[in-house]
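Questions regarding the structure given below will be posed in turn.
Let's look at chain A:
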Amino acid sequence: MADVQKKLQADLEKYQQLQKDYQKVVSQRQQLDGQLNENTLVKEELCRLEEGANVYKMIGPVLVKQAIPESKQNVQKRIDYITGELKRHETSIKDFEKKQETCRESLAKYQQQIQQAQVKAAARS
Partner candidate 1 sequence: MAAKGKQSAEQIVAGFQELRQQQRAFATKTSELEMDMKEHELVIETLKEVEDDRKCFRMVGGVLVERTVKDVLPALISNREQMGKIVETLTEKLESKGTEINKYREQHNLKIKGEESKEIEKPDQEVKSGGVLVAKES
Partner candidate 2 sequence: MAKGTLPVDMELRKAFQELQSKMITTTQQIKLSNAQIDTLKRTVQHSKLVDQEVISLPPNTRTYEGVGRMFILQSVLDIQKNLQLKVKASEEKMKSLETNKVYLEKNLKESQNNLRELIVSKQQLR
Partner candidate 3 sequence: MAGKQQQIDVSQLPAPQLNQLTQQLDQEIEFFSNSMNQLKLAQGKFVESQECLNKVSPDNLSKDILVPLTSSMYVPGQLSDVQNVLVDIGTGYYVEMEVSKGKQYFKRKVEYITKQMEKIQPVLQEKYRMKQATVEILQSKIQAMSLQQQGAAAKA
């Protein structure tokens, strides 16, 4: 009985930790989503520009002139990177969801065992 309780406690802790980690990844994904969106909008603007337009990039505290193709390439690189990261986070989110599900199941199992034990004990007394 005490053994089950201990297992339940351990599982509960594990579940809570899982939830915390899950939330962290979800909020990271949200952040990435935002970044992807922002970079896509910048890319769109760069694509709209006429040839010869002046584009600057802020590096440190200095505005440095940059050729449009180079800017486009840079932003595209960032977009690719973020998309990769997003995919990675997506799989890890799915993974967490699965883990949480199994954890929930085992929690329910232990709870049931304890309840049954309690009913039995009540019946005996």
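Quick notes on this structure:
Keep this in mind: a contact is a pair of C-beta atoms (placed from the backbone, for glycine too) under 8 Å apart; a residue touches a chain by one contact, two chains touch by 3 or more; residues count from 1.
If you want to know what made the cut, all candidates are chains of the complex that A comes from, given by their letters.
Values in this document were obtained by computation on a predicted structure and should not be read as measured data.
Screening 1, 2 or 3 for touch with chain A: in this complex the touching candidate is 3.
Residue ranges of chain A in contact with candidate 3, taken from their complex: 38-39, 41-42, 45-46, 49, 53-59, 63, 71, 75, 78.
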